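With one protein chain held back, the other chains of the complex are shown just where they sit.
We call the chains A, B and C, going by the order they appear; numbering starts again at 1 in every chain.
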């Protein structure tokens, strides 16, 4: 990996053209005190040695290709069709930057336009941006949009306690730059309907997540009406896989729909890069954050695509922009688009169905084990992909045993999200988990409690 | 992987257009007795399940990425820069076929033209074809060329016993269709010069390999003169890596140079696909086997490339073609071209040097072990990349111990090539073998003899 | 599109593109008299190499680019998952000479593939060794030769080959030491059975049949033909290049074929690679199976496999065990489809071909206009006019389609051989038909448009005559031969 193709001869010619005698001569403006510091970095490596070194590091991680996994809680192991990486590896796509020059970037622009269309269809919304960083930052920007859009300086955000705690954490960070405040109960077992009384005329938005962090599908019926009556916005965070099967938030009157797009063909990759999905109603198009692709024509009347409504964005509007976002997650959006196009209408629905069937099979198997209860705090709430198991001992310990004795990556330790829930395990089951793996987990848990 | 995109509706329309009522109706010409047989094949799999199944099979092989390896004998572990696979994965290349329509295939044609050029430069020859299947079939075709080119119906081929036995085997198979015969001593330790007395006026070709199957560099000096004096052709098989450093056969007057191109950026892949390199002198251009790309111009005078001299080939000349080859190893040639362009003049030389240094270091380390001798039958012959160690016990047993107790893939059991050589191990060392691996091997062998 | 310079034009003396691997051992002095001054390679940076090949790729057309109805070549979709799987270290990074114990996964895969090909073809044995279809032909003919020799009939040295056969057939026959004798086709596009009958004597080693033949037609009297040849002591070799019409539809072995090569790069969707690699396994009847080239994979215990040679093997056809990387892909293809899937693919390949045939036959004469199999041949002179098939092909490029095979088979004047494959949608076929019919109109109204085509490609029509005359087959270099 030699980055400087210059030969000595060429370097000489270039310096002559510039009119300096040496390479150092280019840096006279840099204070001598700090110029050319010694950097204590390891010696350079050839591509071969680099490859060896990184393979060594990679091998020190337990990976989900070799190990069955029941961990979810915001990042999921779904099958990624081979077409996705084939498309991502096209150099024309991944080594390009934001399509500022549309005539040379029709490929990415059309792909983003199609992404926007598919996201609109899936969420039931009218406008989708061309991506945000991840689900958490999409949510934070949705909250900022609501604060901005709400009439009369509303500064109150009601947020369900079953929104993913990390996403909530990002909202909290983003709100440090505002005087808005977050409200809501602590118990993640409450339902969306329980939050209605908290929505008042000071409220800018109600934020719910479905399936929520415990895997439960919230009942969105009627929610939007109440929220809108109070002059606030309804923000709904979703698992995009659930949109293959379930009625979308748009059908329930949501104003902004956000999601983390990782399940749509993006490798978990230790949590990033992911994709922030962000869709809203046409009424808010001028408050939309991030890039937006629009259709137009060229001078010969041919259809083409451009970035549009740039007047919302920081490079035009600067301090008054709808957001500071510049670099986004375009490649993640391309992955999601390729994923959705590959699995298609029927395939996507079937994947969601499989997540339903497999997670319910797993819940049934586990609840058949004497000593284990599933979703004890809401036994009748419908759930999707994830559910909670009460264990007689800390999840930490159980997971260590699952790992060491059974070669399984267990579920998530809810104690890391919620105080006092150290014995509750959040188990995620997707189309990737085979019946044998599920039976293995149920058996292993059974052995632990008996 | 659904290959038939037709909907029921479309199928109906198509059958109507054709004028048959059912799909079965398309097959009236097929005797009913044999029509639509039951095939006992496993049930189809989704992409996800397929992926699981093949990963399971792959995991049952010990692979060279995870295990240090000293096995060579015709297939080698060399470093493959990442650019190679990047290029191979371009769909425009790998899903194309032979560039019969040059205007739509300039990419592959130019790449092949450049490949031909680099092969000519490396071998010191004037003409290279655009690939053959592998080194063994290149050699067989070279022998057929010699038989065809030799004046007066010569049918005698003198072949060095140190030509790779599998390659020799393929030559023997190909000669079944001729009345030509192979001659030469049995002992692979003889040198090229020892073969000169066997070349007579009945001889069509002398075939030598350098470095030969035992890793030794043959002295080619003067060989061509003698061979040519007798009216025969000199065919030289090489390890292409050696051409980075050593004088090429073309410099010694060879008439045909063949090689197995696998070391040039092609994964060993259990022995195939590989690449057959085939280069010759301009005098034999009309006898050349396989595709040949030539430069030309289009109607507007722009440079372009086409397949040329098709009159040699089977699709034109049929029974009188120079060979039956049609599908070749174009993608392997593309890999080799990308490899050579990536490592470049200096890099390629350095890789060859490293093979030299590392193999000599290994030989020195091993010969320092009491009880082990290196190249006992030719202690002074220069060698490259490979050398022979005499062991006090069968290589079979030693390799099992190396594998099970040391996690190493040992060298090749020469007893599989030559009778009575069960205790001789052919060890290959490339730039991929670290000093630590080599020391490990030497130490392990030392423990075995002490 | 701009011209892409060659690697050597881009090269700058002294440029270093990569950091070569580290030397972690003491160096050993090298024999200076053997060392060359210059290995003649170009000198480029890595970004230059990447851009060069990316730009070249954009000047190339593959199935992934668009419709590629190249007859006889079966340009079907190459699944991306197969590319990923063949690159798993457990497949790509294994050495052909590893001890059998360490490659049981690879051997199991090869074993199962052998079994499946036997099942699909109706054969008793299969060798996966041959590297391509033509090598499969040679293999089969050498087996034929060995068989006759082994039965005291070394005098059988004539092989009958239909005039419609692919050029590899006669070329392989010659390489195998046979005399290739051409037999004509009859009015319906079948092999002329009377001509075969006339040649049935004790010099007949066998016949090379392609079925469906290269006109895309199923040999209507195949059973009679096979009986005839067998009756006179000859063997029947089948060129399996057209098996995409027959998987799950008819097993060649059931029709009495003794030997056949498969083209994994056609029927089983392994990529054509811009010209290769392919893979041409050979199937053989019970009588012929012992002659198959080795090594083949044998089962030596429950789920345990080894490499072994058939009893009377003709020897090896290539250095190791065949094009294993292609075997992985073919295995994946068969495993993904199963019986119904394979049969469905064959049926839809035939459906697509017939749909295009009926859509074209009014304007492009189809000499043997009966139900075709996976492909058909028409005359590339629309309405019998003066425009040539080549012009039609070049003009098709302007519509973004790869042209069909042209001037083959030789028995149809101005032949266009069209094989859509089952992976194409009706919409694509309709667009192709529309283009072809427009071209037919242009041939009538504005023939120059065709004669000067293509107009939209990176280069216009290329001068092939000049190429063959000047024979510039490597880049000229200031100095001599780069030695």
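As a convention for this text, a residue touches a chain if its C-beta (ideal position, glycine included) is under 8 Å from a C-beta of that chain, and two chains touch if they have at least 3 such contacts.
As the structure is a prediction and not an experimental result, all values here were calculated from the model.
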Next on the checklist: Just to confirm, in the complete assembly, which displayed chains does the hidden chain contact?
Outcome noted: A, B, C
Next on the checklist: Using the touch definition from the top, which of B:5, B:185 or B:394 touches the missing chain?
Outcome noted: B:5
Checklist outcome for this item: Contact with the hidden chain, among A:128, A:162, A:209 or A:375, goes to A:128
Next on the checklist: Using the document's contact rule, name the residues of chain C that touch the chain not shown here.
Outcome noted: 2, 10, 12, 15, 19, 45-48, 50-51, 54-55, 58, 63-66, 77, 79-80, 336, 400, 423-425, 427
Checklist outcome for this item: Residue positions on chain B contacting the omitted chain are 1-2, 5, 7-10, 44-49, 81-83, 85-86, 91-92
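Keep this in mind: only the chains that are shown with their structure count from here on.
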Checklist outcome for this item: chain B to chain C, mean C-alpha position gap in Å, rounds to 20
Checklist outcome for this item: Averaging C-alpha coordinates per chain, one finds the centres of chain A and chain C separated by a number of Å equal to 45
Item to check | Between chain B and chain A, distance of the C-alpha-averaged centres to the nearest whole Å | outcome: 47
Checklist entry - What positions in chain B touch 2 or more of the other chains? => result 47, 51, 55, 65, 79, 81, 86, 89, 91, 431
Checklist outcome for this item: Check: chain C positions touching at least 2 other chains come out as 15-18, 20-21, 44, 46, 50, 54, 79, 81, 83-84
